[in-house]
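A protein chain is absent from this complex, but the other protein chains hold their places.
Letters A, B and C mark the chains in the order given here, with residues in each chain numbered from 1 onward.
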Amino acid sequence: MANTNEVEPKSVGARDTLLTQKRESLGQDAFRRLMRNHAAVVGGVIIIILILLALLAPWIAIKPFSEQVLVDQNKVPKWLVSVFPSLEPYAVYSNDYPLGADYVGRDLFSRIIYGSRVSLTVALIGPLISIIIGVIYGSISGYFGGWVDNIMMRIVDVLYAFPSLLFIILLMAFFRSPISDIQPGTFAYSIKELDESLGGMFFIFIGIGLTAWETMARLTRGQVISIREKEFVEAARTIGASNARIMFRHILPNIVGPLVVAETLAIPGYISTEAFLSFIGLGVNPPTPSWGSMIADGAKAIRTYPNQAIFPALALAITMFAFNFLGDGLRDALDPRLRGTQ
Amino acid sequence: MGRFIVRRLLYMLAVILVVSVITFLLMHAVPGGPFTREKSLPEETIKILEKRYHLDQPLYVQYTSYLYAVFIPHFTTTPPNAALSSQDDFLLNVKIGSLWIRWMNFGPSYRSRGRTVNDIFRDNLPISAQLGVMSLIISILIGMPLGVMAALKQNTMLDYLGMGIAILGVSVPVIVLGPIFVWVFGITLKWLPPTGWAAKPPFFLGFLPSNLNWEFFQHALMPSFALGLGSSAVIARLTRASLLQTIREDYIRTARAKGLQERVIIVRHAMKNSMIPVVTILGPLFAALVTGTFVTELIFGIPGMGKYFVTSITNRDYPVIMGTILLYAVFLVLANLIVDIMYAYLDPRIRYD
Amino acid sequence: MRKMFILLSLLVVFSMALSACGGAAAPAPSKVLTTNFLSGDVPTLDPAVAEDTSSIQIAQETFGGVTHLNEVTNAVEPGLATSWDVVDNADGSQTITFHLRNDVPWVRWNGTKVEKVQNCDGKDRMVTAGDIAYGIYRNQAPANASPYAYLLGFVLKGASDFNNGKSTDFASVGVKAVDDQTLEMIFMSQVTYNVQLAGLWVAYAQPKWVIEGDCSGKVVAAGEKWIEPANFQGYGPFTLKEWVHDDYISIVKNPFWPGSEAIPQPKLDEVVFKMLDEPAQLAEYEAGKADHVSSVPQSDIDRIKADPALSKEFAISPQLCTYYYGFNTKASVVDDVRVRRALSMAVDRQSLIDNVAKGEQEPAQWFARPGLAGAPTIETHPDLGIKYDPEAAKAELKSYLDEKGVTADSLELTLLFNTSAGHQAIAETIQQMWKDTLGVTVKLTNQEAAVFWDTIKGKDTPQIYRAGWCLDYPDANNFVREVLAVNGSQNPADEKGEPTGGFNWKNEKFEELVAKAATEADLAKRVELYAQAEQIAMVDDVIMIPIYWYTNLDMTKPYVTRTYSSSGHEAFEKWDILPH
Partner (left out) sequence: MTDNNEVLLRVENLKMHFPIFRGIVFQKQVGAVHAVDGISFDVKRGETLGLVGESGCGKSTTGRAILQLYKPTGGKVFFKDKELTTLKRDEMRAVRREMQMIFQDPYASLNPRMTVGEIAGEPLIVHSAASPKEIQERVEQLLELVGLNPRFANRYPHEFSGGQRQRIGIARALALQPSFIVCDEPISALDVSIQAQVVNLLDELQDKFSLTYLFIAHDLSMVRHISKRVAVMYLGVIVELADRESLYLEPFHPYTQALLSAVPIPDPFAEVNRTRVILEGDVPSPVNPPSGCRFRTRCPIADKVCAESRPEFREVKPGHFVACHKV
């Protein structure tokens, strides 16, 4: 805070020179500092490329993700043998598959491209759910304080102590149960339908949202409490601003930074949650590819056909790197204490 | 502080009660029962089995008798003899005079005949705890130095390299890392045993391996690393962020102005204060690691708790589901309590009453 | 920080101190074979309540029945009984009198070696007819709630009523120890597999004195814990030495087992079963820490077959199980037999086996896997059942489509399988085959296992679902009748005998055939009866798509000699480790 530039105008002339300087908002300042962070820039570029890949998958992927050519199963391109020499004795070559074919003869490359859709959807939906629920919840709890806060936070504590993974398994088992238990027209039925229409991704969202929003709510609450006591909030109350105005105009804009950073850093966690759910067989419905399910399938054959696990794992790792570096960069850039450094 | 701890412990009890209600209702709501088999059992057999485990009673009776068995201490004059019935095994048995105080009967496992949830806790939890503690140590030993290095050399190659290594740990899932470890170190190089755990019950003090020798560490090395690498990234990043903030505080400048050595400044002044966010994450991390991790235990063939977390649900082994979830909740709440106490140590401004 | 380092270094010092105490391991006995079970603790070693392969495997090695089934041929051989007399009674029941050998003592592992068990008088305890009757009593006692009580319940006189609590007197059950060496059993019908059932694990002898206590308290009752190593007593070729729950079980040679042609004295000193996930099993094996892998992961087969050393150790042997897709014959679309037949004929089983399953399984044409008593074989019935025939499949479907006036791609079909990568690969492949051959798009859904098993037998059984069946006892009756017939395990029915789910199927002719086959004494005629029944279920009514007959893929180190079991339980008493 002590770093604020003193711009006390001493004379009219000084004022004019000041005004001719480019003025810079907090956002611009943050952006400028973000752009200086090479890792963050690289991360951001990778994410943009990934989004493009996901959107343009039908044009980039060389084959449909579900096309099986049974006789081509486990085929590998020639170049792969130089990377994994252990493949040599039994590999069947086919250069039609840039990264090889999987256990039923589907093109790994195309599936990785399409698989980015699931991972990126998770990367978008996770924060969405956790921000919508978590921020609203945490704001209410932190702003009103007192017994409201007490009750709301105790609820979070209970949910926090509840292993969400088991909750997902139980939910999935419940909603993917025989049709007779769930009658059409009910809420449960629509959820079931929604899940089916999303290719089984709905419960991944639920699972991710479940774990995520509690952390978000706690973070938001803490931030709101610290901002709530600031004098500018009192000032807003003095002029008669409504609770909603104070919340949206004064408190939220001031906590957005930490929240954005926390979410960006949480994204890799969501992506790996999807991978884990896929590993225990609770992921997307086949044949929809996801990196998680590809890794889970490939990991079983990792000694025989390492490419089937390693390439999707590589895709996952690159994505996680990108989000992590971007998140770290954003934090450095948005931290008001670091403002004006470098 | 004492008051604070007592309040938190009582509060923990409330959390656990709520968690138990939710779990109980949820697991009974899920279709498929504990005696659903690929080869279906005759209805009569299922009825007999349900009667044996009191599953034919109304849900509220089942729940209250569960609570009674788990939460209410029992006072008897008969010494514990869990042998005859797997329904009569208490975790805590204390003899005062001729009176036995017995507490926490988590019930029998439906799947493992003659075994109780308490048996599973006694045999498997220590192993998960050993693995968890070791992987936590590894993640701290890797994560903290990386984080400190990255913070001190912010935005240099060293920073990117350090964070890169850390993130790599969390980016490559154990599903891939584990088998690769087994392949490289277990099979190809034959440096380490590919699977298994060298410690077995009975455990020293109930949780320490009774044979803490080279063989034990040989077995522990790969799984601890596979598990610890993931958390080391979290620790590294938090350390970095927190240290970055701390070293810009005025008192660090003052320390610099005093002409203190940089090393002294970092170790004595900055580290302690930047540990608070790191300690926060250690709580849940510890709880998660100690209660076991499914994938790691499966890949490395470790007889820990983690597998029970997933398989008990698949088997609809109700007492094991309840037991493991409550255990997890207790660990989590306790871990958070310990974190809060650690806060007070790290930051003398924090007082609880 | 400093405190933390002090703590850490203390821990290190402490661990070093402890490691100094850990002594060198005792020299291993000469012939220890290490093999494995699947991951997860073996649920029980108590034969009375055992229900899974691992439990039964241990029970089979440490106990034994009156009769014994050859692990390769599944022929009935003498076990505890050296001979038996079969008498058909006028009321349709059958009395079998087993004459037991008198030289089998109860033994236990005393911590250092196997020793004989003494009775209250200090004499050796020998296995008696009473011990076997007690075993059957425990299996049927309602308090024990044995999941497999029904195996005997179906055939043994009075057993079912006793198990259900309708009768509380065990004397009403058709089991009697006439004297120590004579066991009399009364069966409800004169079916051929009574002798087989009498020798199954549900009828093994059990040590009453250990379970309930004896010798006026000198032998303390161990109750449910009698199967723990400290209490365990057995009499088979091996006995239990160690059971580290969820980790491993080890059994040691019982030197007091007299041995017979069917069950010889073991050559191995000890067998260790490690409980490991499939990939971990293989890793242990390849690292030289195991001598045998009981099942090889499908994904590693290519590599193993290409490896000069491993390929020699790799073996494929038949296993008495069948993999199939069932139909709910009353569900929409598949309620027409032409659709079902088209779907069944469109599955290229050989291609599926070669490319996906990879275990050299046999393409299944019918349900009861060859090798079971009474089951037809491909050699004798090459054209029985259903085969891959894309043209015929197209024709069947066309006739249906033309009649209904719809197109193939408008058919709404769902295939349900339980969540598993293996099932998924097969489902994905067959989905593609149906699409390529018939133009039908089948939706795949999966369910978590416990839910799935309920679903596929419930009133909303999906149109097509995955299933499989393995033997309880090696007779075609266990397959054809106990699964497919009304009230069979995959064809539940209400009290009136009307099907309610599963196959949702009833065919009077079929019922007649399988009932008749059960009691038919002439083997050739039996096979014919089952063949006719199979033809009805597989071709006329198409209640299922038989996909393949299982094989077992395992690997054994070259220095191990062995037999290959088709029942899923190995006979380790016939294995040996050669000097190497």
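The definition used in the following text is that a contact is a pair of C-beta atoms (placed from the backbone, for glycine too) under 8 Å apart; a residue touches a chain by one contact, two chains touch by 3 or more.
Because the structure is predicted, anything quoted here is derived from the model rather than measured.
**Student:** Touching the missing chain, which residues of chain A?
**Tutor:** 1, 4-9, 15, 19, 23, 25-26, 230-232, 234-242, 245, 249-250, 253-254, 336, 339
Please note the rule applied: only the chains that are shown with their structure count from here on.
**Student:** Count the C-beta contact pairs for B-C and for A-B, then tell me which is higher.
**Tutor:** By the number of C-beta pairs in contact, the winner is B-C.
**Student:** Please compute the C-alpha centroid of chain A, do the same for chain C, then give the distance between them in whole Å.
**Tutor:** 46
**Student:** So, what's the distance in Å between the C-alpha centres of chain C and chain B?
**Tutor:** 36
**Student:** Using mean CA coordinates as chain centres, what's the chain A-chain B distance in Å?
**Tutor:** 25
**Student:** Could you pull out the residues of chain B that touch at least 2 other chains?
**Tutor:** Each of 30-32, 179, 183 in chain B touches at least two other chains.
**Student:** Which residues does chain C have that touch at least 2 chains other than itself?
**Tutor:** Correct list: 279, 448, 450-451, 454-455.
**Student:** Flag every residue of chain B that touches chain C in the complex, lowest number first.
**Tutor:** 30-33, 35-42, 44-45, 48-49, 51-52, 82-86, 111-115, 119-120, 123-124, 137, 179, 182-183, 186-187, 190, 193-197, 200-201, 204, 209, 211-217, 267, 271-272, 275, 298-301, 303, 307, 311, 314-316
**Student:** What residues on chain C touch chain A, complex-wise?
**Tutor:** Interface residues on chain C, with respect to chain A: 279, 297, 299-303, 305-307, 351, 355-356, 419-421, 424-425, 427-429, 431-432, 444-448, 450-451, 454-455, 458-460.
**Student:** So in the complex, the part of chain A that touches chain C is made up of which residues?
**Tutor:** Within the complex, chain A touches chain C at residues 68, 70-71, 73-74, 86, 89-90, 103-105, 169, 172-173, 176-180, 196, 281-282, 285-287, 296-297, 300-301, 303-305.
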